[in-house]
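Of the protein chains in this complex, one is absent; all others appear in place.
This part shows chain A:
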Amino acid sequence: MALKMVKGSIDRMFDKNLQDLVRGIRNHKEDEAKYISQCIDEIKQELKQDNIAVKANAVCKLTYLQMLGYDISWAAFNIIEVMSASKFTFKRIGYLAASQSFHEGTDVIMLTTNQIRKDLSSPSQYDTGVALTGLSCFVTPDLARDLANDIMTLMSHTKPYIRKKAVLIMYKVFLKYPESLRPAFPRLKEKLEDPDPGGRTGMLMRTPRSPGVQSAAVNVICELARRNPKNYLSLAPLFFKLMTSSTNNWVLIKIIKLFGALTPLEPRLGKKLIEPLTNLIHSTSAMSLLYECVNTVIAVLISLSSGMPNHSASIQLCVQKLRILIEDSDQNLKYLGLLAMSKILKTHPKSVQSHKDLILQCLDDKDESIRLRALDLLYGMVSKKNLMEIVKKLMTHVDKAEGTTYRDELLTKIIDICSQSNYQYITNFEWYISILVELTRLEGTRHGHLIAAQMLDVAIRVKAIRKFAVSQMSALLDSAHLLASSTQRNGICEVLYAAAWICGEFSEHLQEPHHTLEAMLRPRVTTLPGHIQAVYVQNVVKLYASILQQKEQAGEAEGAQAVTQLMVDRLPQFVQSADLEVQERASCILQLVKHIQKLQAKDVPVAEEVSALFAGELNPVAPKAQKKVPVPEGLDLDAWINEPLSDSESEDERPRAVFHEEEQRRPKHRPSEADEEELARRREARKQEQANNPFYIKSSPSPQKRYQDTPGVEHIPVVQIDLSVPLKVPGLPMSDQYVKLEEERRHRQKLEKDKRRKKRKEKEKKGKRRHSSLPTESDEDIAPAQQVDIVTEEMPENALPSDEDDKDPNDPYRALDIDLDKPLADSEKLPIQKHRNTETSKSPEKDVPMVEKKSKKPKKKEKKHKEKERDKEKRKEKEKKDECEDAKTEAQGEEDDAEGQDQDKKSPKPKKKKHRKEKEERTKGKKKSKKQPPGSEEAAGEPVQNGAPEEEQLPPESSYSLLAENSYVKMTCDIRGSLQEDSQVTVAIVLENRSSSILKGMELSVLDSLNARMARPQGSSVHDGVPVPFQLPPGVSNEAQYVFTIQSIVMAQKLKGTLSFIAKNDEGATHEKLDFRLHFSCSSYLITTPCYSDAFAKLLESGDLSMSSVKVDGIRMSFQNLLAKICFHHHFSVVERVDSCASMYSRSIQGHHVCLLVKKGENSVSVDGKCSDSTLLSNLLEEMKATLAKC
């Protein structure tokens, strides 16, 4: 022993430690990778040694390499070894490595449960501490469930050091194992005040009250409450007390943040908060605290109904404090000030607007974060009065901006600001169009489509501006610079899309249509993206039509023919386009024009008819209009229009019954034989409805007429444009001109108004009446330059209220949405791990709580329920493995094995011990069914939805099948598909040592086939064996997992392999071999995937699936168990079950859908299947037949 120790420390002297490794890496700058791979080889050697100190040193070095980006998951088992060292020094190294590299996918993690439990209850507080810290980083649902009770005990540990860690880690436990929240919550709440657990008298007995524990508890509850605030409202008084008594700024900040989350739910709380928060704002010197107070006051003020006069003081206080922050030289405070300001802006824009100067100043800041924040604020600060000025400032920034990202941000902001709430603040749309045109000069922007959309929107919705817009757009079409950028996606050339459409659609406003037409037909246009060219082609015709009309009216027949000739000459360039849309439109139009040409040659007037092609006007329709059309009363969209043929199919068409299963359950609406009167009434009602429905296309000859007839929807009178604004600004205008013009205009308006006011005043004087109207220039006083007629987007009448978006169903925090105020039920106790033999006999309630709770809370979401079921299954499986490992440490009573043996005989039995768990479940199941009176179960005929029917008693099953065995070793394996990687399956092989020798150096070699390949570590060749990552002492079993890549999964296949190992005992070592055959059945490629019945029905109706069926006779097993067998062995899940008929679903790792309809007759079972691959289906059904035949 002593010699070994000395030897160990000598070994150690020659090993590199962490410092040497770091130094070495620094000295090998040029061939770092090579050096490190050398080091990793050394580490691997070190890990093989028995000396724990050497191992720990190696693991420590691995942790460093992990930081450099090297995957160290291969050493997971060694890390666990180091974690279980008795010395704190090593333990700490092990836990650190684990916390850096373990995660939920680490398979050996389940081996740590007992070690961690041991460390948690260690007498040394630092052993416990280090375990808690490590666990906080890699806790999995299994660990959380198994250790929740131990950690909860630690929450009342005598040492505050442990208490605070235990409290903090509970949050992680809740996340992974939501069932623990309710039972643990009372104790957590207790820790908010962390009363001394001694609590009696004598000072000596007391454990010190620790601010750390309280802070940890506040921390955890704040995290919980942030996600599901409503469950924590009842804690508000407690927190209120803490807030007024605590002096710890950390705790205060957390609590104040928490209140910020709670106030929106309970306005009364907000009212109470204002005063203490205001006091804190005045008194504290800590900026962080001040800032959070201001933030929460803002939240309170937002939640309170606005307009309460006594709160204006609070707003003022906040804004004033924020101003101080923004003016501070500390950039951090400036940033936060702006951030908080934007929150006030939403509800109290007026109070922020008075600080416009300050915010504009921030736009010039050198710090981009601050500039972006200031931009956000600007959005809410504009008014009719200052919009032009602000945008002008932004435009100068656009010119100055370096880097396209910030410039693009500015561009989108300008558009956002101008277009907000239906262009509310724009008084002069000519100015806005000019701004948009100016923005087109930006190079390299990604927002061409945004500008284009705005141009279209404005031109369509603001009728008064069309003339001006058309003139600007024709100038754009004419200018060359836009064409140049045509290569870039979403580039500025997108603007041409808008320009072309506007010029075409509103061509009657064009000054020189011929010129524009030529511009649009230039050869350069063909370099534009296809979708833009298509718009060009279409709108060229509109333009052409209007020119034709002009010429004909003027009697210039030659001119008209010349235009036609131009079209005939130029259109072919589009006909050659590679873009289908362009080509199609162009060739169609070319033929049309040629036809016109013929008519023109005969002097037939054509203009009228050509124009008629484009007559009528499109009104903008709100984007959600279609969705909001209410379903008229009496219309059932699901009802049959024609009654389906009666179900009188012949027997050969059996498989089709899968469809009818669905159909039959649908509510059928048989048309009652309506009498004439009823029909007439309905017809009348329908007519009425159609009249009110703008989407119904009626047979009325002119659609425009309808628009004119319907009052209200549109035709707000178009008012004359103020003539002081030039209608045509030559060339591309500078928007600045408008600013000046606008000022003049406003000035004039004001003068007029003043005049009027004076007159009125005189009148008033005469009338001896006083009216207190102070001459203030508010927003409302500014009349827009154009009485702008914004055509509102059409919405169907009596549109439905907006449908709210559902919450994200994948939110991991949803599981923690648990009512905490309900008293705890007995069933909700945390699972307590006891010794196994006692557990089997005495504590049947373990695991049962989950089941019972489910039945108590039927309102719980079905999906969650299902997930839980799946989890449970997974856990069960893992537990099985866990037990294999535990077997070496725990002495097992043999008698309960014997007890259950007769029951075990039914199923293939690779390993007795694994069945223990199942037996437990079974006995539990029995007890449960005994408890329930037979009538209490849901009526048997009721359809059972989704998920394997687990509630009932099931025969024991094991998915592990025997692979090979000899006198040394027994191999059993389970093949599972992996969802993460397409076409991969994981083969879990359990090796059991049945000899008295120690088995080591185990290697697995598998002969790959063309279709199936084993995933080997990098660098190893196909013929190398893959090492098994453990050794087996006598009587022990362990599991190794290997990944195989499968190319085609439609057929089952077999792979030959050999396990070679060294069996070593006292007499010596021998080299042994065991051959085996891995059988990949088609079922092993399936992954249990739940499916809802509606999705299932859709899948079947899609018709992409091929079908096949089998029938097996002589089956006596209950339908329930039969389904369970299919679920278990073939990885299916039950979609729906009615009586003795069930639909099932599964998915292959390559995404094939497999649907089954299982029916049980007297003594037979028929299985109809549908699958996207027929070979896969027939193979699957064969396998299923084999399974069923055994029943």
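In this text, contacts are C-beta pairs under 8 Å (C-beta built on N, C-alpha and C of every residue); 3 or more make two chains touch, one makes a residue touch a chain; residues count from 1.
The definition used in the following text is that contacts and distances are computed from a predicted model.
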Complex member absent from the view - protein name from UniProt, among "U6 snRNA-associated Sm-like protein LSm8", "Translation initiation factor eIF2B subunit delta", "AP complex subunit sigma" or "Methionine--tRNA ligase, cytoplasmic": "AP complex subunit sigma"
Listed residues A:K34, A:K48, A:K87 or A:R1077, member touching the removed chain: A:K87
Omitted-chain contact residue, chosen from A:K16, A:K257, A:K1064 or A:K1185: A:K257
Residue of A:Y64, A:F240, A:Y406 or A:F614 in touch with the missing chain, whole complex considered: A:Y64
Sole contact to the chain not displayed, among A:E190, A:E223, A:E584 or A:D817: A:E223
Touch criterion as defined above, residue of A:L147, A:L301, A:C318 or A:L336 at the omitted chain: A:L336
Of A:L238, A:L265, A:M287 or A:A1052, the one touching the omitted chain in the full complex: A:M287
Missing-partner contacts on chain A, residue numbers: 5, 9, 18-19, 22-23, 26, 53, 60, 63-64, 66-71, 87-89, 92-93, 96, 100, 103-104, 124, 126, 132-133, 136-137, 161, 164-165, 168-169, 171-172, 211-212, 215-216, 219-220, 222-223, 226, 249-250, 253, 257, 287-288, 291-292, 331-332, 334-336, 366-367, 369-370, 372
